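After the structure tokens below, expect a handful of questions from me.
Here the complex is missing one protein chain, while the rest keep their positions.
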Amino acid sequence: MIGLAHYLVLSALLFAIGLIGIMTRRNVLMILLCIEIMFNAANLAFVAFAKAWGNLDGQVVVFFIITVAAAEVTVGLAIAILLARQLKTLNVDEVSFLKW
Amino acid sequence: MTIPLPWLSVELFACAWILVLLAADLLLPEARKASLWLWTLAGLGICAILLAGQAIAGGHHLIQQMFLVDPFSRFFKALFLGTAAVVVVMTRPFGRHLAGRLGAFYLLLFTAVLGMLVLASVHDLLMLFLGLELLTFSLYIMAAYLRTEARSIEAGMKYLILGSLSSGFLVYGMALLYGFAGSTHFEAIRHAFEVGPVPPIAVAGLLLVMAGLGFKIAAVPFHLWVPDVYEGAPTPVVALLSVGSKTAGVVALTRLLFGAAPTMAGLWTNVLAGLSAATMLYGNLGAIPQTNIKRLLGYSSIGHAGYLLMGLSAGSQSGVEAVSFYLVAYFVSNLAVFLAVTWAGEQLGSDELEQYNGLSKRSPFLAAALFIGFLSLAGVPPLAGFVGKLFVMLRAVESGRLWLVAIGAVNVAISLYYYLMVIKRMYLDAPPTSTTFRLDRLATVTLSLLLLGVLWLGIVQEPLVRQILVSVRP
Amino acid sequence: MVISPSALGWTILLSPLAAACGIQLFGVHRRRLSATLAIGALLVSFASTLLWYTFSSIVTWAVPNPFQLPFEASLSWISLPGLTISFGVLIDQLSLLMALVVTGVGSAIFIYSTAYMADDDAYSRYFGVLSLFAFSMLTIVLATNWIQLFMGWELVGFSSYLLIGHWYAKPSAAEAGKKAFMVNRVADFGFMLGILALWAVLPVDRTFHFQTLEKQLPLLIQTGVVSVAVLPLIGLLLFCGPIGKSAQFPLHVWLPDAMEGPTPVSALIHAATMVAAGVYMLCRTFWLFEIVPSVLTTITWVGAATAFLAACLALVEFDLKRILAYSTLSQLGYMVMALGLGGAVAGMYHLTTHAFFKALLFLAAGSVIHGTHEQDIRKLGGLWHSMRWTSLAFLVGGLALCGFPGLSGFFSKDEILVLAYGHNAPAFWLALVTAGMTAFYTARAWFIAFTGKAHGHGHESPPAMLIPLGVLAFLSIIAGYIGIPHFLGQHGEHHAAWLVPGLSIAVVAVGLLLAWLIYSRGTVSAQQLVQALALPYSFLQRRYYIDEIYMWYVETVQQRWIAGACAWVERVIIIGFLVNGTARLTRRAGHILRLWQTGRVQTYVLGFLLGIVSLLTLALRR
Amino acid sequence: MSCLPLLILLAPALGAIAIAAVGSTRHALVRRISVLATGLSLIGALWAVATYDAPTGGYQHEVLVPWIRSLGIGFHLGVDGISVVLVLLHALCAFTGVLISYAIKDRVKEYYLFYLLLITGVFGVFLSLDLFFFYFFYEMAVIPMYPLIGIWGSDVKEHGVVRFSKEYATMKLTIYLTLGAAVALIGLLWLYVSSGAGTFDIPRLQQHFVTSPLGMPLQRAIFPLLFIGFGIIAPMWPLHSWSPIGHAAAPSAVSMLHAGVLMKLGSYAIIRIALSLLPEGAQMWLPWVAAICVMNIIYGGFVAMAQKDLKLTIGYSSSSHMGYVLLGIACLTPLALDGAVLLMFAHGLMTALAFALVGHVYDQTHTRYLPDLGGLAHQLPFIATCGVIAAMASSGLPGFANFVAELLVFLGGWDRYPAAIVCGVFGVVITAVYMLRLVRGTFFGPRKPVFTHVQDTRTLFARLPYVILVSALLFVGCWPQPLLRLIDASSRPLVERIRPSVALAKPTPERTLRRLPPPRPHPAPSGRQGHP
Partner (left out) sequence: MAENICFFAFAGLTLLAACTVVFARQPLYSVLSLLVVMFSLAALFVMLGAYLVAALQVLLYAGAVLVLFLFVMMLLNLEPEALARMRLFTLRGAGLVVGLAIALLLIAIVRRGGLAGTWQAAEGTVESLGTVLLRYYVLPFELTSFLILAAIIGAVSLAKIKHH
């Protein structure tokens, strides 16, 4: 029987994969994609918990999270465009003027 | 289900005014847009009036289980409005960099204010998330707002990536807490914690949410964005980040911890104490070798986050009072410093500390303002920062964490060291050129008021303390 | 007008102080005023002392004489529960005699100074300090308690410092003043400890007061309240004071150097009065030393050694003033020895006569220096012809010093020799030899400087200098006949033994004869004698190397090694390592911590994640 | 309620505000305001000394305004016999310091602003009877030192090579003192919290501790925090190294206040807070303190001996002499404590005098390096006279207040720590060594041609500060009783509370052997017949 734990483990794995992506990718766009994975992992947990509790609050929250994530992507892409335009790169390693 | 709109009047007006600003930005001819700062100020003013009205009416009002209008929130809302007003004043000299995009800037400033206003009243995880995101989005954009400057873009990028990461953890933590309590309302979560048992999942959820807020507050190790973003972002934005956003983070954290997990105090006070120690040490030690004033202020703001956490780690009502005082003191002192730095940056053409050499001869008022502001930040009487630090440490002693107080005390000396290094440049070193400059009248008045506040709070604390007592009392 | 005893007593003490203040306030640029104030005040003081003496000797029948000895008047200086220190005048035979010497000889020397210092730029300062000295000395003399005595003690040291260094432009003078002060300070270290320890031996009702202590101490010792065991230590510590002030061996080194000061100063301070303060102090507190025989023995031997060793030094000295200085040392040694032998009266007696003739000698020497601007006896000669009066005065003084029969020195020295003969035979023989040497070196100075061929042409000094010489010469002659021991309370018991005076006269005669043979007749060549005794001669010339040893201690051991080591510790360990090291460590920590801030966003993410890992671990472990 | 402390405290504060409002080129006005402000304080201080009622004792001239009620913080000013003497000391040093500062020509307005702030802070410490304000003013007094030394100070040079730059000196001083203050703050807060009295008010805390004393472990733990924290400014070996260098780099008027008064804040704080609030803790730790004091005295003396910079020498001598003060405190007998407080007063005046005249020498010759100096008594007779006086006062010559004070410390401490007292007496010898060397090297010796341009203080006005300081030293030295009465009125109850056994040592009046006349206002020649 598939239970809450299954979904949560899946969510945790997904979340971790997102994290690993953030750590290992150098392209800003890829990092943004990985962040989306993380949000999705959280969404999955929310929905699973919603089922566990038998209420809709979790699903409502997911609705908001999706919206916020979309907005986040918008902003992220805008900044990525600026990077590409001004610095001619999307590689985060190359964007490290500010340090120490 | 009716919503008592009068208790939302401030936020509603802010929403309305955002639209007004949007319309104004779209409709006003380019030449007239310079006056948008006045519109913004006016909006903030009206918000303040509405807030005052609420304050006169008084009382606690929990709206839809997620939005708590109480004296505590009003107190900080006032602080946020004040912060935003000063930031508006700061954007005056800075505005010429933003030709054509000033309207959007003020609009974003207002959305950030809206986010902070919401954060002051949060009583629900979702609300917390949204308020935080609203604030943070505005700041992402504003940080990158100088779109021709690589530093600004880099700051925006780093802030965005790390901010999103922290949002991810926040959301995940929220999910875990929701899973634990079955609801995102603080009341429900508190109830669940009270009833127990408390599984690791709940603890993890709480800690992850704290981490998400720790990012806003700039607590070690979630602080790493701070120096870079402070250095790269436009100075007024940095001021907003350092005062507004940090305060909002602290307020939200207080709301969360005291509203949703008071029974878990044994856990989170220890976590906060540990974070506090690390944060103080990192911020103040890291500030020592800095050569850029904004970066230095970034590190210093990390240090201050440590003191704020120290106050919260007392886990008591009185600790929150101390933190509230500290925040007000930090508000006046840090904004005074940032206002001065904005002006100095405009006039000196750089934020490098070298440029500050001999500033006291080039602009005595500015130097004096920085002098007073820095000393207040360092915690020297008779200035506001001193009283804040004293209160915070007192509460930490009360909670029995002498080691933490000891670290805090050592950090007072360390922070004084790097502040004095800047003061040394301004007062002891020879200026590169002898040209002098002045502030415009608005900035002078604002700065003077802030400095007066710094002094006033340093000497006459009773009115504010009373106000805080009234506000914090549950 | 009714003269109250206390008012008169206070006048003795305070009038020089008033003069000193007056000179400092008003007389800095007024030479005549300064001199007048100083001399006037001291004369007032002298007159008051004389009056006191006179009144105290009047016998009245009807009412008790208010001028009854001993008399004490005091003011409370510090009065706290458990501590009372007063400041006052204690007038008894001892202090009256000493005050008479100080003010009397002092007045003569003050008057002498008006002429001697006539050309000096710092005339006012000179008289100001001189008045301060008179006040300080009288403070010692009239002290009612240890603390007052100590205050005077230090103040005379200070005035001596100023007066030795009067010509501060001369490095040697400046150094000499410093040296005098320092040596005395070292001695006073012990002295102060002695005072403290003495104060503390009393279990309750502690006091510094002489008369109280004198009464109480024997009682307390009898009852066993005060342990006898500690008293020798206290006595020795207290004796440190006289060792310094009265320039006893081995702290005598400052006195010869002190001759850098103006000659009247040498006469007053470094011959007649201040250096005698140590002896005076021993007399004043003799009730204490009486109790501890072991200390008395020490005192005897210190005195005898000083007398002998200083006399040896005088044999080879060529500086006229230094010869006198060594002779002063030697005579002080006699006095101290007398005290050690239990003869307080003899000591005081010799002190008094010595004050007269030694002041006379110094003033005569001063007159020579004033007339010839030379003080090396080898460059002098035949002064008898050019400075007849001065020479006469020197002759009288010299003979008194030698102990020539009939002159004052003879009587007082004889008392001491008799005492030694009776109590301590080795000390007696040492003292006797010293007496012979005294005669020898005095005669040596006389023959070389005053007789023979004239080197330059001196001129006789003005009357202002000669009159004091005359007065002092007169006193040196008659002081043996005016019954000083009697006044001090020694009655009858004249020694039947003619042996001691006889021996003494013989020894003096031998000394004089030898000097005449060597330096006047030239029968024995001084040169040959020196060559024959080359080793001891050079040893004496280098003053037993004591100065060198002290110099080595001060310059090398203290300054270079100890102070240097402390400074090194301060500079390298405390400042360099501990303080700056901590600062460096802090800065280094800052540099290391900010290495996290690589600028690469993923490092920041990593930091964030590490934080999360620790938080989650915490959650899991709960 | 008395307005006297307010006058003393607010005169310099208002002066500072007035100066801030004055145009930066109006030097004469700025100076006049400063003289007026410190002069008012001086009058107030004198008045306070004159009107303090010693037989009554306790805190007098109190001002109490509740400040932060919820924490039990009150703006509580007042003086007792100890602090009133120190207020007078500070008033004297401040007033003379302002006069000495006439030599400052650069950035006059800022200088006096900071200077008056410093003065205000120190007055505040001496007048505060509330822990919060005590600490408040304490910290406030430290900070103005930074610009004062940094801007108007001078480097410490040796053979013309900078050994300590003024930036280093001032930073070290500020950081050191702040660190010390922070350590003390922990102690204070801990004390406040663990007292349970909910008040920062010192008298109330004292009363509270009478009825419910603090537990021994707490006292034992808190005392070192307070002692080290405040001891740093005292300055206590081995945490003293900020002080000589700070002295040396500071402009002379600042050195005057710094060495004269600021260092006394530490020992005062130890008396006022550590001793009076933590009696048992004090009892336990003070033997160790005595040992440290010996290090202060002897080590400081020897280091001073090795210095060649005039100000460094005096600086180290100060740290050596403060050892006597701490020793007097450590002995914990009424006499020794009286001596310690009087020594604070005496040393303050003496060292202010010394720094003032070294400042003059430096202004004129532009060097403080001993081998470069010499023979200045020819050009500077007045200064040289003061120099000799200062040296003698420092080495404890009778007639100066220092002698009385040291004597009292020795007398009071002899029964407690005889070994330490022996070292203390030896320290006096060491002092004489370097002080005489200093005087000899600076003022005596042949006239040097390089110093022909050197000028003495000419006008009476320029000499006024020296005259005031010397007269005060002499006055107290010759007639210490009035001040001692005040000090004793407060120190004796303090000691008796800490060590009740001492009270037994008080002699009964019947058994005193000689009856003494009551203290008289003037040492007029009068007395009483002794035993016939």
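We just call them A, B, C and D in the order they show up, numbering each chain from 1.
The rule is short, and it goes like this: contacts are C-beta pairs under 8 Å (C-beta built on N, C-alpha and C of every residue); 3 or more make two chains touch, one makes a residue touch a chain.
Computed from a predicted model, the values in this text were never measured in an experiment.
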{"item": "Chains on display which the left-out chain touches in the complete complex", "value": "A, B, C"}
{"item": "Residues belonging to subunit C that touch the chain removed from view", "value": "600, 602-603, 605-606, 609-610, 612-613, 616-617, 619-620"}
{"item": "Those residues of subunit B which, in the complete complex, touch the missing chain", "value": "1, 3, 8, 15, 18, 22, 63-67, 100-101, 104-105, 107-108, 111, 114, 118, 126-127, 130-131, 133-134, 137-138, 140-142, 144-145, 147, 156, 176, 179-180, 182, 197, 199-201, 204"}
{"item": "Where the missing chain touches subunit A, by residue", "value": "1-10, 12-27, 29-30, 32-34, 36-37, 40, 43-44, 47-57, 59-60, 62-64, 66-75, 77-82, 84, 89-91"}
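Simple rule for what comes next: only the chains that are shown with their structure count from here on.
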{"item": "Central chain (distance from its CA mean to the mean of all protein CA atoms)", "value": "D"}
{"item": "Centre-of-Cα separation between subunit C and subunit A, whole angstrom", "value": "95"}
{"item": "Distance between the centres, which are taken as Cα means, of subunit D and subunit B, whole angstrom", "value": "43"}
{"item": "Shared interface positions of subunit A, touching two or more other chains", "value": "22, 92, 95-100"}
{"item": "Numbers and ranges of subunit B residues touching at least 2 other chains", "value": "157-158, 161, 165, 227-228, 289, 417"}
{"item": "Pairwise chain contacts under the document criterion", "value": "A-B, A-C, B-C, B-D, C-D"}
{"item": "Partner subunit B, residues of subunit A touching it in the complex", "value": "4, 8, 11, 15, 18, 22, 28, 31-32, 35, 38-39, 41-42, 45-46, 48-50, 52-53, 55, 57-58, 60-61, 64-65, 68, 71-72, 75-76, 78-80, 82-83, 86-87, 92, 95-100"}
{"item": "Touching residues on subunit D, where the partner in the complex is subunit B", "value": "24, 66-71, 110, 132, 135-137, 139-140, 143, 146-147, 150-151, 167, 171, 174-175, 178-179, 182-183, 185-186, 189-190, 192-193"}
{"item": "Residues of subunit D that touch subunit C when the two form their complex", "value": "172, 175-176, 238, 241-242, 245, 299, 302-303, 305-307, 334-335, 338, 375, 377-378, 388, 392, 395-399, 403-404, 407-408, 410-411, 414-415, 421-422, 425-426, 428-429, 432-433, 436-437, 440, 443-447, 479-481, 484, 488, 492, 505-507, 511-514, 516-520, 523, 525-532"}
